[in-house]
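Reading through the structure tokens given below for one structure.
All protein chains but one are shown in place.
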Amino acid sequence: MRDTVTWKIGGEAGFGIMSAGIMLSRIYARSGYRTFATNEYPSLIRGGLNLVTVRISTKSVDAMSREQDVLVALTKKCVEECKKDLSENSIVIYDPKDGEYTSDDFPKPVRLMPVPLLAILHELNASLVMRNTIAMGATLAVLGGTLETFSQIIKEQFGRKGDEVVNANIAVAQKGYDYVKNTYGSETSMHLAPGGAKEELLIINGSEALGVSAVRAGLKFAAIYPMTPINSVITYLADHAKKYNIMYVQPEDEISGINMALGASVAGVRSMVATSGGGFALMVEGLSLAGMIEAPLVIDMGMRVGPATGMPTWTESSELDFVISAGHGEFPRIVLAPGDAEDVFDLTTAAFNLADRYQVPVFLLTDKYLNESHWCVPKNYYARTVAIDRGKMITEDIPDSETYLRYRTDVDDGVSPRTVTGVANGNFISNSYEHRQDGLMTEEANERRIMVDKRNQKFAAIQSAAIAPAHTGDDNADITFVTWGTTKGPVREAIKLLSGKNIKANMIHFTWLYPFPEKAHEMLKKAKRLVLVEQNSMGQLGGLIRKYTGIHIEERILKYDGRPFFPEEIVKRMTL
Amino acid sequence: MRDTVTWKIGGEAGFGIMSAGIMLSRIYARSGYRTFATNEYPSLIRGGLNLVTVRISTKSVDAMSREQDVLVALTKKCVEECKKDLSENSIVIYDPKDGEYTSDDFPKPVRLMPVPLLAILHELNASLVMRNTIAMGATLAVLGGTLETFSQIIKEQFGRKGDEVVNANIAVAQKGYDYVKNTYGSETSMHLAPGGAKEELLIINGSEALGVSAVRAGLKFAAIYPMTPINSVITYLADHAKKYNIMYVQPEDEISGINMALGASVAGVRSMVATSGGGFALMVEGLSLAGMIEAPLVIDMGMRVGPATGMPTWTESSELDFVISAGHGEFPRIVLAPGDAEDVFDLTTAAFNLADRYQVPVFLLTDKYLNESHWCVPKNYYARTVAIDRGKMITEDIPDSETYLRYRTDVDDGVSPRTVTGVANGNFISNSYEHRQDGLMTEEANERRIMVDKRNQKFAAIQSAAIAPAHTGDDNADITFVTWGTTKGPVREAIKLLSGKNIKANMIHFTWLYPFPEKAHEMLKKAKRLVLVEQNSMGQLGGLIRKYTGIHIEERILKYDGRPFFPEEIVKRMTL
Amino acid sequence: MSTFGFTTDHQPTWCPGCGDFGIWTSVKNAMNAMELGPDDVFFAYGIGCHGNMYNWMKTYGFAGLHGRSLPVAQGVKLAHHTMPVLCITGDGDCIGEGGNHFIHAAKRNADITVLLFDNQVYGLTTGQASPTARPGLKTKSTPHGVVDMPLSPAALAITAGATFVARGFAGDGKGLSDLIVKAVRHKGFSLVDILQPCVTFNKDFGYPWYREHIYDLNSTGYMPDNRVKAFDKAMEWGEKLPVGVFFEEERPAHTDQYEMLKKDILVKQPVVVDVESMLHEFI
Partner (left out) sequence: MSTFGFTTDHQPTWCPGCGDFGIWTSVKNAMNAMELGPDDVFFAYGIGCHGNMYNWMKTYGFAGLHGRSLPVAQGVKLAHHTMPVLCITGDGDCIGEGGNHFIHAAKRNADITVLLFDNQVYGLTTGQASPTARPGLKTKSTPHGVVDMPLSPAALAITAGATFVARGFAGDGKGLSDLIVKAVRHKGFSLVDILQPCVTFNKDFGYPWYREHIYDLNSTGYMPDNRVKAFDKAMEWGEKLPVGVFFEEERPAHTDQYEMLKKDILVKQPVVVDVESMLHEFI
């Protein structure tokens, strides 16, 4: 019996690969296990090879392992591509119609379990789209599970389509399950140890998590032009717009998107955009505008492999420098980078409050890995109350006797109270030109200097709210990994692997990147040996650290081939 | 007799203020003097106060002085605004019709020289637009000059309009000249010492200088959307397109501009765009594209006061961080920042060669001060031959037997030979997706890594071409100013002022900013006391230096009110 | 009826004789005619001479980026759909830099009013040709005269789906303010393309030229009820040049498409989330 199994399914787009991964995650999440699912697919709609990997464990799962224990290969190409990543004694489920193998065809000895998927479909007169359902049944047999939860999920999922569909699916699942049990015996090396206490767990991808968190935080307006990897944010918001009284608009381009969002923000609603690097590039002028008019705005910047169109469906984290310096002129902004679904909740709700409190644009630097992986997170984490702080906002009419100054400078945090549209005597100009306290243009030297100083004052105010990097692991470790965003999980697991080798390592993980958190300096200084781990080719966090602390981290583990880090790989690349 | 006089003229837009400044500069440049002229005007077309200041000297002029010696005030507002900047015994020329003053109306005692400009016009039946011509005549009398060169320039300038216009202008100039001589005597405290040897000098603004240099460097295609402060580049190129066989296109927006320019570049011509921060913001996606397809491109990025629309007609240098980090994904680029008209020639011609040699985008970071000031530069400097190096370019047909690989990786500088359109067997795809050597898409991990490494290889190659910062002044100075771009002149003059106080200072001036020139480290380390001087509020060069060398310059003189530095001000802000 | 001056302590900086003065007056008169005061209306400005107006026009407003006033206006409208939202934009701003937003705002039938200050040039950047510049016009960017065909903002709007399309003249104060009132009252996307003399950079098309060539379309018996006829008229520019309402149609506006806006403006909608049901779908 095993604590952990890593399972992978692969086939062409359209084979239901993604949904199989989600279903398997759900089955085990409902049964007292933790799961984590990642996907890989090329930038095209059909054909090619889509892969989903699900790690299932009785303990928490922070990252994907490099090797898989079970492979469900729905095409020959899948076997070819994936065999190199199978561990010893892995089980391979495949349809013998797609190809015949012996264990020798694999780099390491594996156990082959051909299952006649098409033949079963044929026999039951079931349609091709149910192939993945048979494979799921077979999977559950291999992992020593039952069909109970799976059947339940099938009912929930297909109930609307009628009993016939439900029953047909259950029947093929049963066939797959029985076929494995009958052909290969009821014990396999991949049986999972019993799950723990059943807690309600969400299986949610990063984009959905961000959508949910944003709605919780009071999001009212989103203008988002489609782009990988944030398309699921659109789907989530469009599908739930009516239910939650939020407005989703599909703009003609990203430039329109950010300008609409700023219009809505100035009018008084919480507003956001989401995009990837190329789309954000088009928003850069609007970002500078947000800085100048001091409008709150949340920007979900979903990173992927660049430059330009790059590898749109693969992961990378190379937009840190870009978002910190984007925009002409100088103005404060906040850059946050969640590392997992828990972080998404915490940082998304924080982002909206920070945007309002400091009247600045706030970035959520997500990436393809975060957005499209399916995380497993306690429902209670997401069910917590969210405190909404709209900052200095005036919604009551202003008496005739008062003169309202939108950009009043007699504030010590640089933040001036703002009215929402329609407040009597509250009219003002959101002005992209340099302006006086009343918002009207100025070109006078002194007024200019004062207004720059006012905006720059926010840096100090924001610093006081900054989230120090998370320090996890042994205080006295010999190795301190320094990283940010979604490398969190792989590094965390790498630390576990190292501790298995009696090497003490810990981690300084940044989720708040900018303004550079002052507290990080002390933390970094204390470390014995710093190792930078980043999902890019230039070590951008390393540059940022040196710029703000002078500390130069020479030892760097960088990855930029579009694939996320595997814990084993981090260990392997260490000079130990 | 004086070595140097600073003269200022002010009035409403439409009064011919700018052309008066150019003319005065020309007169003196042709007479053996050096000049330098700056302008100040608000962001509107008419009304307001336009000012031109011209410094004339028998020696070289690097910057403007804070105070003026002669003021020609064509409106009352001009007197009001400018009187605070007059030095003791300054001469003020004005039309008594606009207002009556006594020396007491001025902070320091001045010499008033009312000249009845309108009355003279009236008397000669001359039109209002000639008011500035009278003022010029008066000026020449005050400075102890003659009308000879001025008359010559009038002939050249108005010759096409016929003798009548020429003679009328000469007549009013004479009147102004005579009025001053007759009324205030032929000696004033502002007489200039005789000029030196007559060398042919150009009076040219930074934009024109850039246009001229680009044409010399073989520019063939420019797509430029209008924007202050690079509008003169458009005017220069549009006016000279036919003469020099170059193509200027006005695109519908900046996005179109950079994409057209990349199309032309890939087709094989030297191509450029010019814009300011807001327009460049819209080009950021195209920049990333240039990085990915490895297309040469020169970008004249004319800085002005931001964020957003800011103060569009005023100066600032706050786009250094922005251009270095702009664009999603990671790719090499080169950032150059000329400090004066000589630098413009050297760096513009270099920029086109560098772009071709390394197949990267190259920035010319100019600013409003550089672009719109009129510099005085020896014609010989601009008449030098320009070596054009198109880099690895294939213009000959490729034999049928060969397979052309646009992005071949067996190159040690990361630069692969490129064909121009139409070369037989030379077809390839400029691909914004990650690609293989032949340009077709790849999503394979290893191919991706190799292609990133290939592009990143250019960093080292480019570094070998990097221009170290210019070290000027005493090697053993107690103070080392560190600066970049157009603060060069003011700092240079500040050093002279300090040396007058027996304080030894020198300067490390960066014109090559990125990739950060490695040689700078040694230079900076040697200095006893570093003082950062920048025209922005964050000290961006300071950040860059710390990021790449660890050296933290604590002492900073920053200015961000839209006005250029004055040498006196730098001295004043030093803790001495 | 209360009247408003909308004044600030800034003085207009337009060139003496600029057509923008007349438009400004018509805008203020239109606001007064509709009894809209500074807190009742939202103006989104482009960047150009036209846009400088925000400094002497006291209302809720947004002086944003060059070319982007229409997206801003739509964002404001969606958040506060009971407030009249107008765009002050130019031919460069709206049809050059912002051309894409123009056709898409019209397509959506966004309930905003676009006042397009159409002077054929980029005034504020000292006179380059704009997309509406007529062939032959000599400007800084076209020293030998404009060569390509101009775009007609009115025809583009008609093609893209606008439901109120008119043309006015800066020199006709009364006619123009009437058109503005109609445009603002119209539910859906409304355009008033305003022929505006730029006395500094466009000497070919001054007040006299326009006075001589324009005619009032609506007094010729023309009915603005047909898109194809309207297109035909909107492309007309020669000896005669029509002003007036080209096209008018009733069709649900963009903001009509959102069920929830029937309840209240978005700004006032509470955050209502049943957390249990929200999270249920992920279990």
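Order as written gives the chain letters A, B and C; numbering starts at 1 within each chain.
Keep in mind that, in the parts below, a contact is a pair of C-beta atoms (placed from the backbone, for glycine too) under 8 Å apart; a residue touches a chain by one contact, two chains touch by 3 or more.
These figures come from a predicted structure and were not determined experimentally.
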Among B:Val5, B:Val266 or B:Ala281, residue touching the chain not depicted: B:Val266
Residue among B:Ser151, B:Asn431 or B:Thr483 that touches the chain left out of view: B:Asn431
From C:Thr13, C:Ser26, C:Thr89 or C:Asn109, residue that would touch the chain that is not displayed: C:Asn109
Touching the absent chain when the full complex is considered, from A:Met1, A:Leu44, A:Ala460 or A:Leu576: A:Leu44
Sites on chain C contacted by the missing partner chain, in the whole complex: 97-100, 103-104, 107-109, 131, 147-152, 155-156, 158-161, 227-228, 231-232, 235, 251-252, 254, 257
Missing-chain contacts mapped onto chain B: 26, 29-30, 200-204, 208, 212, 215-216, 218, 220-221, 223, 242, 244-245, 247, 249, 251-253, 255-257, 259-269, 271, 285-286, 289, 293, 379, 382-383, 388, 420-433, 438, 440-441
Touching residues (missing chain, whole complex) on chain A: 14, 42-48, 225-228, 231, 234-235, 238-239, 242, 248, 250, 252-253, 278, 308-309
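Going forward, only the chains that are shown with their structure count from here on.
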Distance from the mean Cα position of chain C to that of chain B, given in whole angstrom: 37
Chain A and chain C, separation of their C-alpha mean positions in angstrom: 41
Sequence positions of chain B contacting 2 or more other chains: 42-43, 278, 308-309
Overlap residues in chain C, where contacts from two or more other chains coincide: 47, 63-65
